[in-house]
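The full complex has more chains than appear here; those shown keep their coordinates.
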Amino acid sequence: MKWGVITFPGSLDDRDALHCLEVVLEQHVVPLWHKDPDLHGVDAIILPGGFSYGDYLRCGAIARFSPVMQSVVAFANAGGPVMGMCNGFQILCESGLLPGALIRNQSLSYVCEWTRVRVETTRTAFTTACRAGEILRIPIKHGEGCYVADDTVLQQLEDNGQVVFRYVNDVGEVTAQANPNGALRNIAGVTNARGNVVGLMPHPEHAVETLLGSEDGRKLFLSALR
Amino acid sequence: MRQNITVTPQVAQDHGLTPDEYQRILTTLGRTPTFEELGVFSVMWSEHCSYKSSRRFLRNLPTTGPEILQGPGENAGIVDVGDGLAVVFKIESHNHPSFIEPYHGAATGVGGIIRDVFTMGARPIASLNSLRFGALTHPRTPYLVKGVVSGIGGYGNCVGVPTVGGEVYFDEGYNGNILVNAFTLGTVRTDRIFRARAAGVGNPVIYVGSRTGRDGIHGASLLASREFDAKSEELRPAVQVGDPFTEKLLIEACLELMQRDLIVAIQDMGAAGLTSSSVEMAGRGGTGFALNLKAIPTREANISPYELLLSESQERMLIVAKAGCEEDVRAIFSRWDLEAEVVGTVTDDGQFRASWDGEEVVRIPVAALTDDAPVYERPTAEPVDLAERQSLDLATIPLPTDYGQVLLQLLTSPNLASKEWVYHQYDSFVCGNTVVQPGSDAAIIRLKGTTKGIGLSVDCNSRYCLLDPYRGGQIAVVEGARNLAVSGVRPVALSDCLNFGSPEKPEVMWQFQQAIAGMRDACLALGLAVVSGNVSFYNETEGRAIPPTPTIATVGILADLTNHVTQWFKNAGDVIVMLGETKEELGASEYLASIHGRTAGAPPTLDLAYEKRLQDVCLTAAQERLLSSAHDLAEGGFAVALAEACITRPEQPLGATVAVSGKIRPDALLFGESQSRVLASLPRTALPRLQAIAGAANITLTELGVVGGADLNIVDYFSMPVSILRQEWRTALAQKLTNRPQ
Amino acid sequence: MLAKVYVTPKKAILDPQGKAIVHSLHSLHYDEVADVRMGKYLELRLTGLSRGQAQQRVEEMCSRLLANLVIEDFRFEIVED
């Protein structure tokens, strides 16, 4: 299986995603460049974290128009697995590949910390290796990670099982205290109706080595290998 | 448009030049300088750029060692870490701009120090910050804290360099003059190091990065080189705004450029912008520089040649390329959507020249601006009230009635409360190397592709420095090194940021001299080299100087990452021991200040040889994997360190039961800050070996108790639930910051 | 020609910034402030377009890039400068 990790101007965790896939998980991975619409025959695509174009207008708003994104949209619409982490999630929402939007954290501050998320569905390209209800320890680091959507959309997401991850406390309960950014219904990640596109605010690529604090993020990448 | 201003002694004075200095300019040039030349002299001869008051003292610091590849003099220092790798690092101040505009001042400070590191070919992979604010009760403090912290995060987070540690202190001595010191470390292959030394007559000088605006003109000469007063407000248009996105592109483009064989030298445009970067590159290379100012990319129309020379617009670099490589350079930058313009050439006449519309507006010998710049032997004098401040009659300090309450008060005091509110606003994960996150004595990052790690810590106790700058300078150095040693990291080198008042005051110059002497002796005793640093004078408002603050950022090497040690207890049943000795020392302590409202007495004594042996014991114990935890005793003394070992544990806190005894006052026993002490925990089976190591080194080892339970119990004094201690300690700072209107 | 563009959070969407500003204003004793909404204000300098063209082009820029219609509304006016 061949992975692609996109670098937009202002991507920051692109190198970490490459390291995670290539060195830690020993995968075949190629860097993709925002100006190049050619996907180089990859089987799965990662949109990394960072501040594409400085995120000066709105997170992900400008990146969505990159030449490579036109190809990503076509790839996703054809059922190809695509995962957006943090800024990648924001870009997927801006592109319309995922419903909803991400706004400023309720605290108005950037927040960097370890969080726990509960896996709400295993029926996505990136969670088949997890157990439903499993709790993963994965860090977040963002200023605009508060997931919002209107009530109709939220209800649809719940009804169709499109909420993939929720922030929970140590024992797996959805509480206000466990919610680091004010996301509606503690939503940390969602998927599209087909389950091949997943976006999440936490950074699974920063949770793949025990030395660095957690290996829980591995499961997301391993799921796509199945 | 060129400004048509005739230079007179008055104009020179308005530029911050003394009559003597102006006379020296006339002599050097043999004529009256142009307005542009005057501007160039004023910035290059400013305290900030010329180190004219500090140079003769800085020479005393040890700067070499077997692992030191580059000491002071370049954009940053370099330490060889083996495996063909080196680390490049430096600390720098951005105090004055941060006081005027906390968000952008702090942000551009981070941007500047990152450029100093990647300009040497290194990829920046870790930052630290050292912050000093006025009393939390001062009306402006919360505003400044929030602005500075979000500025550091706003820039660092967006540029992709993790902030892995730092320190924050509050003291009314900084009410009118905060300190923002930023540190960055990068890694480079030893065969890929770049220096900023111009060479090759005829080689093109290329300008890359953001366009030039009118930002920060005279930042170096007028802001960083004089004290604050009512007039500072008028200097406000000088405020710079950072653009971390452009900086990120610059990092990538420059590192890509440096992988190819296209350039001779590269330097960022920091303080004094285009002028200082040109002059310094020419100075180091012994060449001249000829600039065509008309070619500089500008942000707005009608920027004058004077402004172009002095602008401190951010995110700009100056490159000396190899002749014929211009197009290749341009292609790399255009791939990253950045501009690159040829703006001059390297010459062999030793002159710094700049032209405008064919007219030469600057022609100054480079040496006059560098090696031959003024140097001052400013008078020094011990402050008259020093002896009085150092005297402390312990009989006047009543013993507490409730020691548990004192501990709680200390743990929730702004200086000792958890700094989580601060560091949770910083990305500490990006780059994927952070093995020990903020929250332990030292941060530890790994070096990818090796088994090695780098340990980092930034420290200074300015109360000690105020009461005895020599001892304070010593302790700043040994504390940094001790933070690394307890973490299992061998300290190697440091970068210092010397924040002081006006060098024109003999008492300040004396503090400076003493602090450096202390640092020097400590470095020699511990085998550390100073490889880079920065001096920030004129930290004064309305004639009142800040406490002397020589901030020390220490860097060390850990040969095997898996041997690192953190400060919190790990296992119930582990034995708790203390290495070192507690004396009856309460002078200059946090306890005296927070509980008794006194800043008095002499700082704790220090035996450098003992300290060195103690650190070696810690390193050996870590290497032999004897320890579950090790924590340096610092502000708040034994009781605070013990509480921290219980409550800084990332998971649920762990309690402890200990018994302490000694023939000294109980408050000194619990809260005194005697140096050279470490609190460790370890399995009982490992204790004999630790005793043997400590015994061989002649270091006192005292068994105190065991880890476990839900309470912190100091027998005969108090017992408190660790969950409460932790909750209060964690939330205190945020509460104090947000409970009051802005 | 100048296009003045106003982008505001939709009524139904959370506005954490507006909320925080009300809070701060109240703590400074501006109790007369009942509510704050915070949005963006952009000035676009345009060249070589007729007024009618500008109207149509700016509308397009707003809905494609400048506003996210999931969470924001926009309006704009074109003025000579």
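We just call them A, B and C in the order they show up, numbering each chain from 1.
Here is the rule we go by: a contact is a pair of C-beta atoms (placed from the backbone, for glycine too) under 8 Å apart; a residue touches a chain by one contact, two chains touch by 3 or more.
These numbers were taken from a predicted model, which means no experiment stands behind them.
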>> Need the per-label copy counts for the whole complex here, not just what's displayed.
In response: A x1, B x1, C x2
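In this section, only the chains that are shown with their structure count from here on.
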>> So the centre of each chain is just the mean of its C-alpha atoms; given that, what is the distance between chain A and chain C in Å?
In response: 29
>> Using mean CA coordinates as chain centres, what's the gap between chain B and chain C in Å?
In response: 41
> In whole angstrom, how far does the Cα centroid of chain A sit from the Cα centroid of chain B?
Replying inline: 35
>> For the complex, give me every residue of chain A touching chain C.
In response: 57-58, 61-62, 65, 93-94, 100-101, 103-108, 146, 148-151, 182
> Any idea which chain B residues touch chain A in the complex?
Replying inline: 150, 153-154, 157-160, 243-246, 248-249, 336-337, 423-435, 437, 446, 448, 561-562, 650
> Which positions of chain A touch chain B when the two form their complex?
Replying inline: 9-10, 12-13, 15-16, 19-20, 23, 49-51, 53-56, 109-114, 139, 141, 143, 203, 205-206, 211-213
